[in-house]
Structures are given as C-alpha cells and as structure tokens.
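The other protein chains are all here in position, but one chain of the complex has been omitted.
Naming follows writing order (A, B, C, D and E), and every chain is counted from residue 1.
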C-alpha cells in the first residue's frame, strides 16, 4: 500500500512530467505543467504575454510571465479550498510566450497578439494568460469575442475605459473602450470590481454603455456575497472572460505593479471573488500588470499565479461541463 | 470636440504647470503641483519637513518628504471616491522644505520649525506637512494653535503623550504632552485612533487630561462608522488639526517607518477615517514617520502621500466653506 | 518624584540588565531579556532553534532566531492590549540557541533537539522557541508531552500531518503525524487554524484522528469569537502547547517564510487568536518558519517576535496561576 | 571673519537658491541647481529624458532622471579631484524633463526629442542629459550635429551600431548607426570604450566606417593613460559629444541598468576616462540606461549622477574657453 | 540581402528553437538553449543541481539553478571577447535538473547525484552544472573521474579540503578531500585560485597532497598572466574539470552566496582566468554556491551564468578538438 504522498506523487506525475516534490527545482513552467508543443493535445493553454508596449506609468510588466512561472511552482495542482483539481478535468499545458516580432510598435504588438489568439481559438484552446500590461486584453478579447460578444468579470483598481491618450487608444487604460467599440465585449454583461482610481471624465463611457461598476467603497458596503451575486447576475449564462488586474489588490499585497493604488483588496478577497464565479461559462482569462522589478520576495507574482490558478480551476470546470453537455 | 483625456489634461494643466500624463516625469513636487515662490498666491501650502532630530528608535524619517513627493506624482489631482478636486477649491502649491540651520540641535530645530509655521500662519497659508518624525507636530501646533487651542484627530499606533525621556520632552513621543501643556491643543477635543503600543505609565496623561483613546481593539469593536462618529463628536465644530502617523498602518502596509507595530490598520481603513472627517473645520495637518530606507517599492511613501492627499481634500473643502461664509 | 519614563525605566531594568531606551542598541536577546546561564533562576526560557534540516521548500529558516531576536528589541516588555507584563509574573531569560552538533543529519538534529528539551523539562523550564522550520516541533512535543499527551492550538497555513515524504517522516510537513503516533499529542485536543494549502490525501490523517480543522474559509465564516471559543473548547483545561507557523499570515504580512500561501490572516487576526487563549494551561510554544532572507525591513521577524511575545504572556500567566494554586 | 563652511555656503548659495547643507532636503533638482524657466539666463542645461521607448531588454530607464536628480543632491558643486567648480564657469540650471506627448510611439518620441534639442541648440544652450535608454542619443545628435558632424567619446558595454531590429532602426542598439548614416556623427572621430557584448555581425558597421573600438580586454591591455590618449587623438580638436552608458560599469557598480554585462569598469575607471578628456571641445553629453527599479540604495543613480557631473565640469570648462577665445 | 540582425537571428534559431530577441521572454532555459529530452542528440548537457544538503552556513543555494537560468537568458550565444560560438561547435541542450528523491538525507543526495552523472558519462554527455552548494562536486567528480583521476582548476575563496565536520565528510567544505581520497582527483594536477578563508588546520591536507594554492595575496603578486600560466602548468594536457565557486568573487560582485568573504576577485578577473584556460582538455565543470535569496537584481546569478557560459565555451572547444583528432 502506498503512503499518501506516494499516491499524490503518482497522480501528479500523471498530468505533469515536470512534477517534483521540490518547488524550487526544474525548468519553471506554469504550475509545473507540461510544455505544450502539440496543440492538438491541449484543452487549456497557459500562455505568457511579456509585453508592456501599452504601459503609460511604472514600467516592468514585461517581466511578469517569467516570474509568475517561477512563483507558480509553489502552488500545488489541486485547489485546497474549492477542492477542484483542474488537471483531472482538462488537458492543460504551458505553451510558452506569445511570439512578437515588432515589440517596439504598439500597433504591431496589438495585431500580433490578436493573430496569435485567433490561432488559439481556431485550435479550440482556452487561453489563460499571464501579462503583460492591461493593453493586451483588447486584442485577446477581439480574437475570443469575434462573433460572440463576451461577458466580463474584471477585478481592477481602474476602469480602463478611457479613450485616446498619448495619441492612441491602444494603451493599457483603454482596452475595454476598444472592446466595446469593436462589439466583442458586451457592456451590459461587464462588471468592474474594486475600482478606486481615475477621474469622472474617464468613467463616463463605462456608465453610458451600461457597464456595472463596484468601486471599493461599494464593495465594502455590499459585502462579498452580494458582490459575487451581482457579478453572476451581470454576466449571466453567456460566455464570459475574467480579467484580473493585480493592482486591484492593495500595494501591501501587490507592490510589484504598474500603477499601485492605496486602499485595495486583500489577496483573500481577490480569491473569494473568483471562487464565487464557479458555474459560469468561463472561456478564458488573464492576470495582468504584475511588475517584478518592484516586487519583493515574489509576493506579487505569487498572488498573480494564485489568481491565475483560480481562473484555471474555473475554466477547467466550465470546460468539463461543456464537454459533458 | 475634445476627447475625455484632452478635457482632463486641460483642466489639470490649469492648476499645475508641472502636470504631465507621465507620473514618472518631471521634477517631483507634491501631487505635481506648482512650485510656490509667491506666498501671496497660495491658500494651501504643501510643505516638506525632513527632520528626525526627535526620533528615538529606527532612523530614516529625514528622507520622508523627498520620497513622498516622488510617490505623490502617482496620485491624480482628483479624489476618485469622494469626488473632491482640491485644486479647484483653493490655490495649492508646494513651497519646498522648511529651512533648518541647526539640524543637530533638537531645541533649535524645534524653534526654527515653530518660527516658520508662525510665518505661514501670518501669511494665511494652511500648511499640510510631510514629515519627518512626530516631534515636528509640537512646534507646528504651537504656531497654529496659539491663541486658539485646536482640536486634533490623530491616527497613530502611539499616544505620544509621554513626558521627559533622554533628558528632554521635545522627542517624538511627547509632542502632544507639550502641546497640551502649552495650551495650544485642547485635550477634550483630542482623539487618538489605532493605538497599540506604549505602556500604561505613558498613557496616564492622556486619560487624565480627558483625551479620547480608541485603541486598535476598540477600533474593531466599534466599527468604522462609530469610530468616525466619535471622532466628529470629540472635535466638534472648532478648528481642528489632523495628524496621521504612518505607523498607524500595519507594517505590511507601511514597512518604512520609525517604530513599526504589528496589528495595525489597513490603508483602506486609514483612508476611510479621513473620508469620515468631511465637513469639519480642518486648518492643517501632517503625515509623519515615513522612513524610506526601510520601505519597499515606495509603498509606505505612497500610502503617506495618499493620506496627505486626503487631508488636502479635507482642508480644501474647509477652506472653500470658510471663504463662502 | 519620578517622571513616568523614569518609573518605567526603573521597572524594566529590574527584570533586564540589558534594557535600554534604545531598541537598536545592545547585544540582541529576545525582548532585551537577560542572558540565562543559570537555569535554576529561570521559569520561562526563550530559546532559539536555527534549524532547517527538515525544510522541503524555500530555504532560510536557520536565520530565523537571530533576526527575531533583533526585531524583538522593538517590543516593549508589557502588552499594551492585554496589559500583561510577563516579566513581573515569572523569571524569564534568553538561554541562547539549542546546540546541535550534526546539523546535516535530520535524524541527528531531531534527536539532539529532543534531548535538549528533555533537559529543559527536567529543569522545570517552560520553553518558548523561535524556529527554525516546523519539523522542530515534533522533538519538542516528544519531550514536553512524554507521559502527558498535550493539547495543541496551531495557527498555520498547512496541517503538517503528512506522513513519509522524501523517504522520511521527520520533515517539516509531518511533525503532528509523528507526535500523534508517538502518543505525545492528543488529536482530540488538537486544533488547526487558517489552513489553506495541502491536498486531500494529506488531510485524511488529521480528520481520521479527530483533529479539529478550521480552514481559512471557515475562519471567516465563523468569525473570531467563535473560532476562539472553539479552540478553547477543543483543548479544554489540560496542558496545552501553542505552535504558530508564520505562514498562517498572508505573504503581505509575512513575506519571509518557507512556503508562502496567498489568502492568509492579517497580523491583527493572528494576535487576537492568541489573546483569546488567556486562561488556558499553556506549557510552552513556538513560532516557526520565519525565513529572513526573503523578508523585508524585518516585518516577518517582527510579526514572529510579536506572536512569540503573546505566547510568552500566555505562558507567564499560566505559570503564575499554577504557582498560586 | 567667516568659518570655512560659511564661506562655502555663501558661495554655493550664489549659484543655487536651492542649496542647503542637507543633501536629503528640498525639491530635488540636478546637483541642487536652480530651476531654469528662463532659457536666456542659462548656458548649460541639465535635462531629464525619461524615455524607454527604444529599449529592447530589461525595462525601467524611464525612472532614471528622477532618481538621478535625487542622488545628485549628494554631490557637492565642486569637483574634489579636478578642482573644477562648474557653476563658477557657466550659468547652469535644471530645465526639467523633455516634454513628450506620444510616449507610446517610438517614431514620435524620436521626433519630439529631436525638435526639443533643436530648440535648445537654437537658444544656445549646452544640453547635458540624463536618460532614458540609449535610443535618445540619436535624435539628440541629429539636433546637435546638424551641419557639423560631431566627434564622440562613448563609454559603453555595447557598440549600439546595429541596424534594423524588431522592424525599426530607432531602438536603443542602433543610435550610432543612424547618426553616422545621417551625417551628424563623424565615424572617424568616434571611439567606443569598454565594449564587451554584442556579436560580430553587429560590429561590422563600426569597423567598416572607421570607428575606434576599445573593448574591455584592450582597455586593460593598454592601460588608462593610453586609452585616454587614444580617445583624445580620435576626437581631436573638433566639437565632441560624450555619451556614457552606465552599463559600461560592472553590474557590481551599476546593477540598475537595462542590459547588465559582467566584466565591466569600476566607477573610478569611468571617472578617470572622463577626467582624461579635459581640454576637449565638449558641446554636450548624456548618461543613459540608469534603471532605478533594479538599483539598490541608489548606487547606480549616484554613479550616473557622478558621471553627469564630470561631463558638466568638462562642458563648463569648454564653454568658458570658448567664451574667452 | 539580409540585415545583420536577420542573419544573426537565423543562425541563433538554428541551434535554439527557444531563441528570441527578447531576453525576458519565454520559458527560461540555460542560454535559451533547447530542452534536451533525447540524450542521444546532445554533446554537452547544461544541468541544474538545486541542492544545499551539504551547506553549513548561509542557506539558499537550492534556488541557484532557476535564477541562473533566468539570468542566463541575458547572455548572447556567442562570446564577444574570445569570439567562440559554442553552439556551432557542439550540440548543446538544457536537460533540466538532477532528480533527487531523498532531498533531506545528505548521504542519499550524494549517491543520487553520483548515479545521475554516471548515466551522463555513460551516455557520453559532457556535463556543465549549475549548483547547488559545493558539496555536489564530490559525487560529480566521483562519476567523471572514475578510472581516470582528473585535473582541477578551482576558483574559490575556500580550499574545501576539510575533513569531517558535523559528523560527516560529505558537507560543502570537503568535496576535494573526498575526491582525492577516492582517487578520482589528482592532487598534483589540482590548483586553487583566490583562496582567502579557512584556517591552517584545514589547509594541511591540500599542501600535504601536493595541491597548488594561490591565495588572493599571491594572485595579486603574480598577476593574471602568471596565474594562468601556473594553472595550465599544473593541470597539463590531461582531462581537467573546472569548478567555479561564486564566492571567489568579492561580495560586491556576488552578494548572493553561502559564505561571502571580503577581499575577492572582480568579475573581470574571474572571466579572464577562464579565458586563460583555452586549449586545455576540459571535460566538464560547474558553477556553485549562487544563493539567490541574498542576491540583488540578479547580479550574482548573472555572474554565475557568465562563468558557466565561459566553461561552456571551453568545453565546446575541447569537445570539437577531441572530435577532430
């Protein structure tokens, strides 16, 4: 008879050749998952997107994916609170980073990202992405939402629905303006949680198009249960994307980010919002704005990796349900 | 027709020549406000006071103002939660640091500070100060409260009402003992919030003189609403000063401080106490004990700058009300 | 007549020759207590145990005791919230670090620790230990619980009731499996609080033997009062040990630890659990997994030292009660 | 009679209102010089250029100028080794940062920089610039060298004469290819010192156009005196620009940079190369690639500020000579 | 016709699928080389060995390989000073980390390492290893030197020829005592460079067995050329291993290490010693004692990666020569 650890090690090894008791050992992939060269064998793709081409403030998000991979190796492949084991629900692999040729041109970066996610969608892969600045979410949504406007649960200190700044709308404060304009994001099925920065001018668009905004005051007034219920009501049954900007967390929890804003969520609150989304039709998600040069001891990247793991669990459950039905 | 950002940029530029989309650019002044050479054109003065002459424990607060200036450039000139835009209520400028000649003599430092704030008061400027250790608040109160004992809302891990230590009472643990003794602070209109350090011996004076003490346990028992109501009740309608010691926040939120004390406030709680003081007759305030050498990624200085901004908003509203009446 | 500070200084000096107003001065002992060469004059021994022989993940806990000593000098010798002054209830001294010869052999380390704590118990010293990884708690319990199975209040992100891993059961994830097997820990009188990592396989043993597990979700659902009541109910009146793994705190509060896990307690919550244990028959305790190389500005070591101080207060009260009865 | 310090303080105050004994006090300008609003009163302009639009590797150089300003306040206004007091040779001011509107477009950034330096040249200001990535040197040279191909002393780990990469030639590894192509840099009067990275392919252009390359091995073989003599021989009497890439220093001396390369110069060697250039016809210079997010205790920014100060001394001497002749 | 960069990119891609202009992108392997699953296609294996089982002092070397992989991505695949392009001389791949089951047993760790390197030798792979503490070199030498006592060029602050400490000889201060005892290391063909720590007692063995010791004083007296000549004389034509302990560098260059010793080499000196070994019959090597938790901005890991790259170049040249002959 095996010891519990031997059982565990055997199971884990079955979905990751890379698995090892030692979190610090081995070439770092997301959650120690396999390298994904053959896309036909993958249901959910873990993707790195080390771009900061659209970042206007504190730099560093291009270093996000590598550090999130490193920290993700500290996370065991099962969810201790929800009990979900995503690797038993879907075939999951780390497919590396999005290749980008013209990294110094925001226009080109945007279209190269878009093209890559079109390929992923065509290949029926569910992408879960580690950014990168928040500008990356626009071309991702454009690819995933084409022909089917998506719902969105967004946890963020900022609305990111500004329009043109610095002569472009492709920057990291406007992805959701672009996505709504392009018809790939359904503003009625969009909710922003933990907002606490950005002027009224910038917020007009979100309100005018019927997006739901739960700023940090409202978050605390409503309480977690009501917030989660509201999120579920807003996005409903349709296909839904999750975008977790790490600056939704307080700088104490996430010092390593592009625009730190005082007064944010705890990491537990961030997790519980995601736990509250079980059962929704999640078709992908991202964690953005992790900026390792400003991090300490990897705590921001670890929080980012944890949120990515929660989105992975949600996506794996949704995938399994869809396959069943 | 302008884009929202163009509107915003034009408005902002109208109160700060130094304004720029780029938080990281430009010579750093508080909140990117103008340099204030001509005091006759200023209603509210943002002041740096880089002193640690009265500091007994972990050193570094002399470096506070410069780093708080740098981090304050990340804060937009409008308050996203209270919607206050202080720069539209009053003429605000950064007037630089308090000049001090004899920096190695605590007695001299104390009197030089006092003289400077007398000048500010004479010139009708409302000072909002970035410290420096907490010892600076005594000479400030002495200048601002002369002839009119002030009320005080103080958020702090310590009472700072000790008497003589190390052969002096001018150190950073006794400013409020001195201020009460001098008759410039009204102990009945004084409230301390978030206390969680210092022995019973030291606390006697505060209780005996009728000061209100809400230690961290009481803070959690009462809840935010009751705490704020109590603070408003204590200080009433009279002229009131706000002193925010950054060590009121937990070391997770404010590692960079002189006497870190476990078990403190979150940055959101700190902000909400200040939000709760709208409508009071605020005549100045300070944020003290930010110690950058022990900070990481500027999170303490950013939290300090945010609290300073909240005090600025409160002061600008009070100024506007007084001007109207 | 003395000033309050002179009174305070005189009292403090009476239980610590090492006491000094200046937290940063002097050879660092735990809470500036005396060096304890003569065990016959000591009731409660503060002990360093700089071992990481059983640590499987992020290294560094061997550096815990020295940094906890340094940070503990910031903590005054009286408890500002519970008002307990442990040094007036018992004779307390820092007896240095556990001597270990064969530091590279986990088996030998384990038995050398055990032998040392047998000596301490024989000499009637109550040990409060700064680790070190969590593996140290097994040989401590084996010494302290021999002949009297102990109750346990454990605050931790992990159950640490796994069995064999890496070919041994002496690692830092199995001390409580060993202690139950050896009959020195009473599983019915054992409670784990703040659990949020580790798979179901590993948890079976805890449940099967009747241990009480309050994971982080349950902690928030129950609320602090109910958690504390449950802890008191579980351990009852019998002799009880407290083990505080610093990873129970969120990485924002305790970045310097061996296995950081997102979604943890605040430092205030950690303190309040301990405050809730007053009156129990505490016979020792430890704070483990502080890993200074990953810490920033000593916040993790300071939090660890604070928890150690809380355990000291609980132990001193229990000691005084036992002496009285 | 005055004390030496009073004499010193009076002299210093005469060229900087901002001067203060306290390096840590005051709004930080380069070397505590005056703010330069009125260009007609300035001979040498200290300029910040916080751009990283052309940076291909480790991000962060947009934060360079602010941190170099802060660290420069530690540098006294006279040169202790060469005895030069630049402020007594020319009117020097900090004119703030180069305004850039379209920060996310490398093409636009390049032309906005160029336009600004054309204005500076038209106004007869000698610019000494704190970058920013090395891409900024191309538009600067284009402005300053128009109509008079410049000589160049460049201290750098890289040649930066690559051509198109990532679909553009405006990146930070090609400024000197562009400048030669545009005829604003004279390759025969160009010398690169401390080179130790980059492949043969990239180096062809430098050699083919007759540029002088002293790689780090050659630097050590020749010795400082011969290197300096060679630099003086190469650039001769004509107008000469100095570009100091902080990555020329070893990562031990300059950890905070975009592409750290092992095996570099000491900071003393960097200074002595610059000291060796006295008497040349220096018409401006820059220090680039300081990246504060990767720095520690400001040592990289301080080294950068020191090199900037040395270039200021050289420029002030050259200015004074030109004015005399 | 191609641009120089296109030529370069095509060449690089030919030996690494993982190659990318962006140093920060992609799953991190040593020097962005391919993953090496099929050993039959590999001549030189880059191996991670994240062990600190034999480490007696400051912990952290288990984190060395992952961080060295990350930093190695900053190093281009050609040697800018020696002009060697190792990937064109041999088939090179990253084969991941040495699997170790019983990580908490030094005996087991030692024998598991030995078994793995026996396999590598049997498969005709030349291993270049990133440690890990220095204890790993003994089992490596035991595997590689079996039947052919090896020569050794060792750059290190310590001799590491101590005998039993803490009850074992397998610790990180005795690998070369063991290797000589086992007959796998030829003491007459062994040279230690940069020694500056450890007592006379410990040094006896090295001298008695005829090993050559160049302590740091002798290093500076002789000068680089003579040191290199002596190293070549000592090891001669026979098969030779290189062991580079990063603590040979001064703590300024390598803060992140297990036993930092003041007064060490510069990184340039470290490189030049290795450059001086071209033409020797190198059959493998290692870089040990990189300890990332104590590092800053990756400078130690980068220096370690550079030394590893130099050993790779030497090994590739030696491999190519042997293949030719």
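Descriptive notes on the structure:
Note that a contact is a pair of C-beta atoms (placed from the backbone, for glycine too) under 8 Å apart; a residue touches a chain by one contact, two chains touch by 3 or more.
On a predicted model such as this, the values are computed, not experimentally measured, just so you know.
The missing chain, though absent from the view, touches B, C, D, E when the full complex is examined. When the full complex is taken into account, the listed residue touching the unshown chain is B:170, out of B:73, B:90, B:170 or B:287. Here one chain is not drawn; of E:27, E:109, E:216 or E:282, the residue touching it is E:216.
From the options D:113, D:174, D:277 or D:302, the residue with contact to the unseen chain in the full assembly is D:302.
Contact between subunit E and the absent chain runs through residues 56-58, 162-166, 195-202, 204-205, 215-217, 220, 250-252, 255-256, 259-260, 262-264, 266, 294-296. Counting the whole complex, the residues of subunit D in touch with the unshown chain are 3-5, 7-8, 21-24, 74, 76, 78, 80-81, 83, 250, 252-253, 266-268, 271, 296-299, 302-303, 306. For subunit B, the residues touching the chain absent from view are 52-54, 56, 58-60, 62-63, 101-106, 108, 166-168, 170-171, 293-294.
Rule of thumb we're sticking to: only the chains that are shown with their structure count from here on.
With each centre defined as the average position of its C-alpha atoms, the distance from subunit A to subunit D rounds to 41 Å. A straight line joining the Cα centres of subunit A and subunit B is 38 Å long.
Contact of a single residue of subunit B with at least two other chains is seen at positions 21-22, 24, 250, 252, 266, 296.
Judged by the touch criterion defined above, the protein chains form a pattern that is neither an open path, a ring nor a star, and not fully connected either.
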